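A single protein chain has been omitted; all remaining protein chains appear in their positions.
And then subunit A:
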């Protein structure tokens, strides 16, 4: 759990973070979003003391981080940045092993951990373990970056616009990976982005910042349905609000528990409505069968139910 208590940071003459109080629950995927200069990165970098607040307190698991040695604090958290920052003179294996090595893990344990992480990030160990960063594509490098951040099994993972520099397909794949990793590990994730689609896709809760102030903090649906002000509306994008909603809401929220037989391949109940609409258009139909997580029929999704607010 991370708690910010009236945290302020000034970079004279302007105030980057202005009296922010915020609690990120343990195991939560929290996305900080805002326009450039909103203070979202500054707020995140105060968690591992890359930036020290001028006022206020930050607690991690109840402990005031100002009392800890920065190196010890940072080794307990994963850190991923936009420009990856792999060590170019080290192999993938040694890069991933950075924090375990600093912590003095035995060699065999480090090696096993690297193998597990290469698997987790879908990197073929035979091909990548001994490769150098310059031999990897941008997406592969960031996979290694995420693996390196997760290496010492941190309770908290800090990510500063990690996928912003990647092409849309690679970004999508890595976003899906993050959702899966979050589910599998239960790591608390603080993720900075300026991309609302990314935030809606990943977050349990979204914190919207503007001019250093916390404007709104809530789950994606709440942000979409009750934007606190025009800044939030602008971030969502006024024109494709409906499409954003379709990306967040799932089939399960609109399905009719009918027993009616509808032909065609069924949709999983946790698919986003966007996918349902796409299927309807592709198949030229206004209703689709739905199945639950175990593949049993769960009802029928009607187009009219999707568009009704």
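The rule is short, and it goes like this: a contact is a pair of C-beta atoms (placed from the backbone, for glycine too) under 8 Å apart; a residue touches a chain by one contact, two chains touch by 3 or more; residues count from 1.
Operating definition for what follows: contacts and distances are computed from a predicted model.
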- Out of "Probable cobalt transporter subunit (CbtB)", "Osmoprotectant transport system permease protein", "Sarcosine oxidase subunit delta" or "Carbamoyl phosphate synthase small chain", what name does the UniProt record list for the absent chain? "Osmoprotectant transport system permease protein"
- For the full complex, which residue in A:148, A:205, A:244 or A:287 touches the chain that was left out? A:148
- The one of A:59, A:75 or A:194 in touch with the missing chain is A:75
- Residue touching the undisplayed chain, where the options are A:135, A:229, A:253 or A:304: A:135
- The missing chain sits against subunit A at residues 48, 50, 70-75, 79, 81-90, 98-99, 102, 131-132, 134-135, 145, 148-149, 158
